[in-house]
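Here the complex is missing a single protein chain, while all its other protein chains stay put.
Per-chain numbering from 1; labels A and B assigned in written order.
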Amino acid sequence: MINQLKAVFNRDIKLAFRQRAELLQPMMFFMLVISLFPLGVGPGPETLQKIGPGVIWVAAILSSLLGMERLFRDDFQDGSLEQLMLCGAPMPMVALVKVTVHWIASIFPLIVLSPLLALFLNLTVEMYWALLQTLLIGTPLLSLVGAIAVGLTVSLQKGGVLLALLLLPVFVPLLIFATAAVDAAALQLPYSAHLGLIGAMLLLACALAPAAIAYALRVSQN
Amino acid sequence: MLRANNLTCIKQDRTLFENISLSVSESELLYIRGQNGSGKTSLLRILVGLADPIQGQIEYQGQNIRQYPEAFHSGLFYFGHKLGLNLKLNALENLSFWCQLNEISVSQSQLFELLGDLGLVGLEDLPVSALSAGQQRRVALARLWLKTNAKIWVLDEPFTALDVQGIELLREKLISHLDAGGSIIITSHQELDLEYSTKELILAYQI
Partner (left out) sequence: MWKWLHPYAKSESTYQLCQTLFPWFAIPALLALMIGTIWGLVFAPADYQQGDSFRIIYIHVPSALLSMSTYAAMAIAAFIGLVWQIRTAYMAMMAIAPIGAAITFIALFTGAAWGKPMWGTWWVWDARLTSELVLLFLYLGVISLYKSFDDKLQAGKAAGVMALIGVINLPIIHYSVEWWNTLHQGATISKFDKPSIATEMLWPLLINILGMGLFIGALALKRLQNELLRRELHRPWVLKLLLKESKKSR
């Protein structure tokens, strides 16, 4: 089983690197959305600092949604998913591996990019530090929950907008806790409780999401 | 070897088939025939466990495939409409990934040789998207030569898009599999002229 999972991991990493152009698009989108805000609300440093955490998080959610569809789309269309399901490896684990690779390949770069954006939006060092931690704990949650909806919509021809419609309401608590953590950091207040809440949600998702993704993929095969 | 009882499949509120029972035993070929839209592909997908029937169950060597999926999957080879080849990877990468998935140990040189036998010399390094439809199917069918421990083959239109040599190669492979005591479930629009004990199951188009 370990060898099978390793094979899936290696293949997905290889594929991700072959499709660099496609991976760059969500990153560029992320940058663009964030640079639109100063143009829209004015370049006042205080305003930007106030809206900064929310803007970065909303942009992160939107751009992760953009790349999310890639998670299972190609494998579904070319039939690799059928072969994966028939190889005897436990599907929840396979799904977890695929989500991990997707996170490394298309979400982690966003986090790497985030210091630059913190600079754009005039965040203080404390705020940035809190933001980084919420991104590190929160984005895996995005990927895990998102993957369930991707699994459900993968057999539909036009899943893009539907995916956003399904997922955005579900991400409300994450957005609230994450931005509240950064706001607390701005006021020099402790924010470990917020991180703990996000961590709890992440653990819950780790426990439930793999099985749900596997079930969703089965439904899509019918 | 494989036995199905009272399978029923309903798609989009249309009954494709109702209470179908079938079985194949060793060295036996089950040829499933029927018009387009009569549910051949749906039946095969149910038989390999990709889709769930509305009712009925399937047994592999006396064990329900839902309860004992591991034994079933290690003895099964399924070839569907979708080839299961990633278009951005080349033939070698696709095949060696598939072998790793199915826990088959095979060296790169063996794969080279096999692809050569199948008339794909010099195409090993091209991404699969650069190959023609027939060549892609040859790459996908190469798995038949790799998964030697598969006892039951479920093939959905394997002859489509193959040229004369390809069809001949595949026919010989099917016969040698049957000779070795394997069983085959197949759909095809071409006439199968295999001199072998063949069962037929005809699916009628239902409205």
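Note that in this section contacts are C-beta pairs under 8 Å (C-beta built on N, C-alpha and C of every residue); 3 or more make two chains touch, one makes a residue touch a chain.
In this text, all values refer to a predicted model and were calculated from it rather than measured experimentally.
Participant: Out of A:I34, A:M68, A:V97 or A:V145, which touches the unshown chain?
Facilitator: Touches the omitted chain: A:V145.
Participant: Using the document's definition of touch, tell me which of A:I51, A:M93, A:L136 or A:L166 contacts the absent chain.
Facilitator: Final answer for the missing-chain contact: A:L166.
Participant: On subunit A, where is the contact patch with the chain that was removed from view?
Facilitator: Its contact residues with the unshown chain are 145, 148-149, 152-153, 155-156, 162, 165-166, 168-170, 172-173, 176-177, 180, 183, 201, 204, 208, 212, 215-216, 219-220, 222.
Participant: List every residue of subunit B that touches the chain not included in the displayed model.
Facilitator: Missing-chain contacts on subunit B: residues 8, 10-13, 54-55.
Convention: only the chains that are shown with their structure count from here on.
Participant: In their complex, what parts of subunit B are in touch with subunit A?
Facilitator: 45, 48-52, 69-70, 73-74, 76, 78, 80-89, 93, 97-98, 100-103
Participant: Would you mind writing out the residues of subunit A in touch with subunit B in their complex?
Facilitator: Listed in rising order, the residues are 3-4, 6-8, 11, 14-15, 18-19, 74-75, 77-80, 82-89, 218, 221-222.
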